[in-house]
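The structure follows.
Shown here: the complex without one of its protein chains, the others still in place.
First chain written, first letter: the chains are A and B, and each begins at residue 1.
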Amino acid sequence: MTTLPTSTEKKLGLVIDLDTCVGCHACVVSCKGWNTENYGAPLSDQDPYGAAPKGTFLNRVHSYEIQPERGSAAQLIHFPKSCLHCEDAPCVTVCPTGASYKRVEDGIVLVNESDCIGCGLCAWACPYGAREMDQAEGVMKKCTLCVDRIYNENLPEEDRQPACVRTCPAGARHFGDLGDPDSAVSKLVAERGGMDLMPEQGTKPVNKYLPPRPKDEIEEIDILAPFLAPVAEEPKGFLGWLDKTLERL
Amino acid sequence: MHPARSIILFTTLSGLGFGLLVWLGIDAQAPTGWVGFIFFVIAYALAGGGLMASTFHLGHPERAIKAFSQWRSSWLSREGIAAVATLIVMGIYGFFLVVFGLQISLLGWIGAALALVTVYTTSMIYAQLKTVPRWNTPLTSALFICFALAGGALLSGRVLFSVNLLVIAAIIQVIWWQQGDNRFSEAGSTLASATGLGQIGQVRAFEPPHTGTNYLMDEFMHVVGRKHALKLRGIALILMVGVPILCLLLPFNHLFALLAVVSHLIGVYVSRWLFFAEAEHVVGLYYGKR
Partner (left out) sequence: MSIQQPDLNLSPPVSDEVRKTTCYMCACRCGINVHMKNGKVAYIEGNKDHPVNRGVLCAKGSAGIMQHNAPSRLRSPLKRVGPRGSGEFEEISWEEALEIATGWMKPLRETGPEKLAFFTGRDQSQSFTSFWAQNFGTPNYAAHGGFCSVNMATAGIYTMGGAFWEFGQPDWDHTKLFMLFGVAEDHDSNPIKMGIGKIKARGARVIGVNPIRTGYNAVADDWVGITPGTDGLFILALVHELMKAGKIDLDYLARYTNAPVLVNAAEGPEKGLFLRDSDGKPLVVDRATGKLTAFDAPGVRPSLTATHDADGVTHHTVMHLMAQRYLDPAYAPEAVAERCGIPAEKIRQIASEIARVAFDEAFELDQPWTDFRGERHEKMIGRPVSFHSMRGVSAHSNGFQTCRALHVLQILLGTVEVPGGFRFKPPYPKPQSAHPKPHGKVTCGKPLDGPHLGFVHGPDDLLVEADGSARRIDKAFTWENPMSAHGLMHMVISNAHAGDPYKIDTLFLYMANMSWNSSMNTRGVMDMLTDTDENGDYVIPRIIYSDAYSSEMVAYADLVLPDTTYLERHDCISLLDRPICEADAAADAIRWPVVAPDRNVRGFQSVLCDLGARLDLPGFVNEDGTQKYADYADYIVNHQRKPGIGPLAGWRDADGTAIGRGDVNTDQLNRYIENGGFSISHIPDEALYYKPWNTAYQDWAVGMGLYDAPQPYLFQLYVEPMRKFQLAAEGHGDRQPPEHLRQRVKETLDPLPIWYPPIEDGHVDLDAYPVHALTQRPMAMYHSWGSQNAWLRQIHGRNPLYVPTKIWEANGFAEGDWAKVSSTHGEIIVPVAHMAALNENTVWTWNAIGKRKGAWALDTDAPEATKGFLLNHLIHELLPPKGDGLRWSNSDPITGQAAWFDLRVKIEKTGPPTEAQPGFDPIKSPVGQGPDNLTWSSKT
């Protein structure tokens, strides 16, 4: 049923640290690899060796440039984006077939591919570009939050986390229950001021983004601070000072 | 939004078809016999053809039956149900009219209401989307309904209704366009809100995630052709309203009537093309495109 559950037992999701993401695309490719082989149909690629290669990806890394208000140097932010597993997921309610649904247990938003008619409406309803129609299979694809990993008893305990989180070399991706205020991810969000994307859309995303920390603040260090006080103005003076200091060693 | 021909055809044709069914349903002297047959064939061809066209863009049309299941939340599901209900009710109504010359008015009225509901549900598929601010207004429903009624009136040869409805539709269309041009910025989604980075300063999309294209860019970020939008709006208005009214006001002539209908149809098609091509999805923000 494509109505949304009034509440879910958990709110599993990702926390993405924009202060740390180096934009390496590791999460993009490991997601592609895992989901090509696992949940549902393979993620296909059209014209893969040709003029206009185009394939299905469930996670993509954008990059943005910011010109700070205070006039310091421009900044570059790498910005990974996959499904945010919204609490008020419009992609679910628009779905005519019930293929799209939000799981009661953990809030994961999934597409049941055998029910999907490939109408595309859910992708239209998603503000975040988190759904892509697979051109070969004609069904809607989206991040599954690696539902086939996180509970998978065939995987060692420590591997029961999303492929993208497991692979992220910089540790910029965190996975957990954002419904539990005591979880590590909830604490991280609280500490670092985790934010929602497009809150005005009213989707109540579960995934949170940690904003980049302030940058280029070294320029504000007061250089009259003691650390650079000259020992002496003359080179000779320096050697004399060396002598004295060494005696004290 | 990518102006997919199948969807433009769907909304254009089915709107006209269901519009015609409305008039057939409430017509106190609904046509019977062969005449009735032709009217119903036209209405069903348009409505059904539109629905058929809409399935062309489905990845799995063979599973279309599943689309009736989610009427509780999905306007697309509701539309399907409403359309089928309309076609069934109006089918029975038409059957009696054509075969037995018998008009079951109650059935006609119910069918007409269902047809209107169908057009409304179609409109709501678009009007519900917050992601496309241009569509996300009750005026979208008004627009669809008005054009359906006007087109239906035109097809069923109701000159007075046609002229009046066409004028009203044109007014709604113009207001819809005008408001639409500002709706994106009024809706308040910006690259700053999309990325949450606005706190730091002015945000600019630097590079997309892939140098190639993708489904989202092809589906939602249609920029080509928009530059002719103003010209096309003029053409659409002239074809869907101007020319038909002119034809209607001239002394009746089958050729003119046909011209009015064809012109209207093309005009609506152009308007619907613009409906999609001009619509900007908020996801375009992420790509620095709209």
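Convention: contacts are C-beta pairs under 8 Å (C-beta built on N, C-alpha and C of every residue); 3 or more make two chains touch, one makes a residue touch a chain.
Please read these numbers as outputs of a predicted model, since none were measured by experiment.
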Positions on chain B contacted by the hidden chain, ascending: 72, 204, 206-207, 209-212
Touch list for chain A against the chain that is not drawn: 1, 3, 5, 17, 19-26, 28-30, 32-34, 36-38, 41-42, 44-55, 57, 63, 65, 67, 73-78, 98, 101, 103-104, 110, 112, 115, 136-137, 147-148, 151-155, 158-159, 163, 166-172, 212-213, 215-219, 221, 223, 225, 227-231, 235, 238-239, 241-243, 245-246, 249
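Operating definition for what follows: only the chains that are shown with their structure count from here on.
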Intercentroid distance (Cα basis), chain B paired with chain A, Å: 38
Residue ranges of chain B touching chain A (in the complex, touch as defined): 1, 57-61, 63-64, 66-70, 72-77, 80, 125, 128-132, 187-189, 191, 193-197, 199-210, 212-216, 218-220, 281-283, 286-287
Chain B partner contacts - residues on chain A that touch it in the complex: 1-4, 18, 25, 28, 52-57, 60-70, 75-77, 79, 81, 90, 92-99, 115-121, 123-129, 132-135, 137-140, 195-202, 209, 211-212
